[in-house]
Structures are given as structure tokens and as C-alpha cells.
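Here the complex is missing one protein chain, while the rest keep their positions.
To keep things simple, chains are lettered A and B as they appear, and every chain counts its residues starting from 1.
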Amino acid sequence: MSFSFPSVPRNFRLLEELERGEKGIGDGTVSYGMDDGDDIYMRSWTGTIIGPHNSVHEGRIYQLKLFCDKDYPEKPPSVRFHSRVNMTCVNHETGVVEPKKFGILANWQREYTMEDILTQLKKEMAAPHNRKLVQPPEGTYF
Amino acid sequence: MDSEDDMHDANDAESMDDDYYSGDTAVEYSEDDDDGDDDGDYEFDNDSVDSDDVSTSRRQQKNYIALKEADIRQHQENEITTISTVLSISRVDASILLRHYHWSVSNVHEVWFADEDRVRKAVGLLERPVVRFPNAKELTCGICFESFPLDRISSAACGHPFCNLCWRAYMSTSINGGPGCLMLRCPDPSCGAAIGQDMLNLLVSEEDKEKYARYLLRSYIEDNRKTKWCPAPGCEYAVEFVVGSENYDVSCLCSYGFCWNCTEEAHRPVDCGTVAKWIMKNSAESENMNWILANSKPCPKCKRPIEKNQGCMHMTCTPPCKFEFCWLCLGAWSDHGERTGGFYACNRYEAAKQEGAYDETERRREMAKNSLERYTHYYERWATNQSSRQKALADLHQMQTVNLEKLSDKQSQPESQLKFITEAWLQNVNVLVAGGRFTTITATTTTTTTSIIIIAIVAIIVECRRVLKWTYAYGYYLPEPEHAKRQFFEYLQGEAEAGLERLHQCAEKDVQAYLGPEPPPTDFNDFRTKLAGLTSVTRNYFENLVRALENGLSDVDSQGASSKTATTKSGAAVGKGKSGRGKSSRAGGPSKNSDDHGSWTCDQCTYFNPRSLPACEMCHQPRRNA
Partner (left out) sequence: MVFIVRYVVRLKPKPVGDFLLCVGTAPGISASPSEENMRYFNVMILGPSQSPYEGGVFKLELFLPEEYPMAAPKVRFLTKIYHPNIDKLGRICLDILKDKWSPALQIRTVLLSIQALLSAPNPDDPLSENVAKHWKTNEAEAVETAKEWTQLYASGT
């Protein structure tokens, strides 16, 4: 009889992500933390991406909001830019990252994390179709 | 036999002398060493009824030993044997005990004989089980709560039963968690029984056994007050040091010389604190910050830092900003002109300076710039000597491999013998130079050893470069107001540097003529005499320099300000005449003029031997009567 190991439940999974975020990730060009430290269900998160080299985004700081609902991580969080940005996968009106246009959200797997989303978004900024897009002024928000 | 050993070791415990166990080869700890302990360390001295001077200098030379992995194992095994024998406990228990007390045999002795019960408790060495199941056929594992026949249950000395699978998982988790596995205890939360390597080896995988053994070996070096790994990249040797020795410079078998105290590269005569400060300074961003502060200002419009690279005060910021401004007053250039007294004399700056409006920032900028120039001066010289040293070191390695072969062909000496002599030489050069004691190279030797002499000279050059390099760090931190000291220091440093340059030139370039395929030219002996002379001169300069720095340039204090102008002439003489003799406390120890004292130079390898030795310390060639 084979037995697959029960997966880490939502809350403990988010606690793991929180601890990882608190320690700091890699070179620090992406980071995230809880938006509301009092929310025991850890739903609202803030992410930050520092724009990658060799792109119009270089050195710019982008803030994002991530929302992990009850069904996270079975379902992806909803992700939207708070800082204004011009990217093909981002809705120009609302700043929402449109899952259909962004692979990691479209093909979500429960192993993926918020860190993966932010890292992928940073890569996306340096992709040929986004690298040279004219950007709104820094410091403006959706 | 047993009782004798007990006596012997109990005595050691009393004397609490760490040094006894260090500084010599492993053989010493073994049981067959039951002759007198007093001179066991220095067998050579046994039959020498000679002056203290000789044995002192020998002790200085032997204040550390480099250890290969096999040596480390041997030392560890021997100490375990000692403890196991003396305390009548198993080898595994002895190993646990030693690890707990940082591999200090004397420490273990002390605490054990003071309060054995307390030690047993703290370390987890139980004498009898805390739980017993005399008639059980099956036992329940305390981790998974399943029942197992006795052959699938194991326990540490405490008797708490766990199944072998749970043990294996428990041990494996711990081993893969790092060196903490060396302190593994029984899983029962109320029990502190130690888990030893023997039990572990019965239960875990080969891979985990290997890892555990690695940690145990590493622990012997890392948890031990007397030993450290050689910090050279990729080097796997360790160095055992006689704690309390004055001279911290040690040289690993890989030939890397380092300071045992701070594990930076060897830096005598400069102290560890200065070296740490200097290294920190070199790496610190603070210098960059100072540089930016001194050479750049933020563009008054876009705030990006603008670097000024000499020239006029009319600055234009880089595109897209392109703002034109005055470097002095940071005002728009358009404001400048006849109104401001002309383009190149911004009187607004002058005026403002007079009023004091710019004082604070400008003064800081000016100071930063001065301090930067000063730092650059010392850093350049430090770094140049460093690279010269690297070059000489590379030459040395090349000479050792290539030239030795050549020479042995040429001079029909077996290569192995030449190599042996060279290595013996080199091992001692570090100590000799760093200790402020140089070997005399005389011109009276036979031709067979020429190349060895050159190699030894290059080795000396390498060491001199090292000393010189660090004196620049010393100079940087020497307080500016101490004029007399500074002057004296710079004089000594200058003499040493000049001597070294001449020697380096001679040994690096001039020597080429004599290493070619042709037979040595006729003036070969002249060359050797010259080389010997230069070496001797340089040696004197460096001796003076090292000695002066090690006593904090105190000669200046004693001489007072009156000698300030005289130093130029008398500097060398001061070192030679005054400090050279009377002081015997330093590593140099007996620096009495050795020739008067009956010391002798080896005919074969030119090593300078103390009088007492009947054979050369380096190459074991018997002494010939002069």
C-alpha cells in the first residue's frame, strides 16, 4: 500500500513563508512580509521588487499586494501592483497581475510560493517584451 | 606499570601544565615513554651540558608543530588512551569526556579527580542503568510505541529502550544536523546518558558513520585550545601551538606562514590589533565613502554625485541633467562671471569661507582628502611589498623544482639530498626571520651548495618582504605627533627597504648568469661573496627594524629628543650595539656575537649552528674542526 504524505496545511505553510521572508531572501531584490501583523489568518501580504538590470525598471522599487485566501496554497494568491508599472501581464487600470497572462499563476502548483511569484515577476520585467516599455513616473500608485 | 602511569599522570594533573602535552610528537604520550619527564620534550638536549642559551633558542623554534591528518588521529588516539587508562574507563567514554572538556587532558584530570560524580552527571557517563527490564521478552520503543523483541531494541548505558529503526532515524537526524551530534544524548527527555561512537556505529549507515568520524576528528582541532586549522585555502593541515609562547608566527607544512593568535598572515613585528585594523580599513567601504566625499559632490540640481577630476571649477553634470555649476559654491554657473570676479576665481567661495559659512563641510572634505592621500601612501607601499613577496615566493617554488634538478645534474649530488637540505633550511627561515634572528650566510662554503644558498636567500627575501609590508601598516597607525619615533622608524624602515631592494635585485637578476647551462664563470666566488655581504647587511637592517618595532621604538624615549638629528647616522648602530647585545628575552634570545661564542657554520649547507651541536642541525653533517 502506498501512502502519499499529507501536505503542510495552509497556516503552517504561510508561517514557513513568513519566517523565510523575515530572514531575507537572496540578494534582497525581492522581499515580502505580512501586511497586517494582527491577522491570525495571514491573508494580506506586501511584496517588493527592485527592478532588474538591463531594463527600464533598473533601480526602481515596486510595491505589490498579495492576498492569500483560505484555499491557498491549493489556489494561487491574487497579486496586484501597488506601484504603477507598465507590463504586458499587468492590468493598466487596476495593477492586477492577470493570471491568464502570467505563467506561474496560470499553471499554479501548491509547491509554489510568494517568493516564486515575485522572482518570476522580476524576471518578467527583464523579458524582451517588457524590458523597454515606457514606464509611468516613479512614486505613482494604482 | 599501572600504578606508575597513575603517578605520572596524576603529577601532570597537579602541575596543570598544558605545555607538557604540546610541542612534541605523538610518541611522547604513549606508555613506553616512562623515562624521565623532565627532559622528554627536548631529547637533543639530553647530553648537552651547555649554556641555557642554546636550549632557550631551541624551545623557541619548537613552539608549534604542524599536523597532518594522520598525526591528528594519532594525537587524538593517544590522548584517549591516556584518559582511558588513567581513569579506568572505556575508550568511548574517554573520548566523550575529552570532547566535553575541549580535549584538554589536564582539564579532564583536574575535574575528574575533584568530583567524579559531578563530571559523570554533566557529561552523561552513567555507571549503571536507570531502568531495567530483567524478564522482558518484548519491549515497547519509547519513540514509536511499538513492541519489539529484545534483539530489535537498543539502549544506551541508561537502559531506556528504543527500537533500532527509531535509533537509526534519531542518530541520522542528529548527524546530519552538524557537529552537535558529538554531544548526542539518550532520546528520553529526563535522561542525559551520552551516546558514544561505538553504539552509533552499530546502528547507522556507512555514510553517517563516516560523517560522524569526520566531526570527531575536526572537533579535536576546533574545540581544542592548542590547535587550529591552517587558514590557507585548501590546506588540510593543522598547527598545534605551545600555549603561552611569545612568538605567534607559525608555518604550516603547506609553507603558509600565519599568526597563531589572529590567524591572519604572519605579521611580526606588527601586533595583531594593528593588522586587524589595517585589514578592516583596506576592505572597508569607508575608504570609498571618504573618496567620494573628497572627490565628489552631489549635483545641486539632480543630486547625483559628481566627480571632479582636476581642472577648473566649471562643472557640467552628466546628461540628461547637464546642469552647469560652480564646484566651489555649488551655485549655478550662470550666476558667475564678472559679477563674481571672473570665472576661475569664485570669490563667493572665498568670501563665504572667510565668513565661515562653508567651514564645516569644506573642512571635512579637506580632511577626508588629506587622510585619503596619507592612507594611499601607506597602502601602495604595503601592496607593492605584498606583490613583490608573491613574486619572490613564486620564484622560490620554481627554483626548488627546476633548479634543483638542474643542479643535481650539474653537481652530481643526489636530488633528494639537495631537496632535503633545502627543506630543512626553509622550515627554519620563517622562524629565524620572524624571530629577528637571521642566519649568517658565509662565502666559505663549497660550490655544491650554491643553489641552496640562493634558495635560502630568496626565502629570506620573501620573509623580509613580509616584515616590510607590515611595517607600512605600523607606520600608518604610528601617531603623527611622535616626531622622534616616526623619524627613527622611517629611518630604520628606509635602510631595511634599500638593503632589501639591493639584495632582491642581486638574487633575482644577477643570479641568472650563474644558473645557466654553462659552467659557472670565473667570478662566481665574487658573486657569492657579494650576495653573502648583501644578505648580511640586509639581515642587520631587518634585525634592527624588527627589534625596534617590537619594543615600541622605546630606544627613542631613552635617547631623548637630543638624538633626533643624530638618528640618521646612529640608527643602525643603535640597533646593533645596544639592542643587539644585552637583550635575551626575545625570540632572538642569545644574540651575543655568536662567532666569539664558538658557534659554527656547516660546511655542507652553511647553516649557522650553536656551539653545543656536534653535527649540523639542518643536514646532520658532522662538524668539522675549524
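Heads up, the rule we're going with is that a contact is a pair of C-beta atoms (placed from the backbone, for glycine too) under 8 Å apart; a residue touches a chain by one contact, two chains touch by 3 or more.
Keep in mind it's a predicted model, so treat the numbers as computed, not measured.
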Inset, instruction - Sort through A:11, A:107 or A:140 and give me the one touching the missing partner chain. - result: A:11
Inset, instruction - Just name the one of B:119, B:166 or B:484 that touches the chain not displayed here. - result: B:166
Inset, instruction - Quickly run down the residues of chain B that touch the omitted chain. - result: 142-146, 160, 162-163, 165-166, 168-170, 173, 187-189
Inset, instruction - Could you please point out the chain A residues that touch the chain left off the display? - result: 1, 3, 5-9, 11-12, 15, 18, 37-38, 40, 42
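Please note the rule applied: only the chains that are shown with their structure count from here on.
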Legend entry - Distance between chain centroids, defined by C-alpha means - chain A, chain B (Å): 49
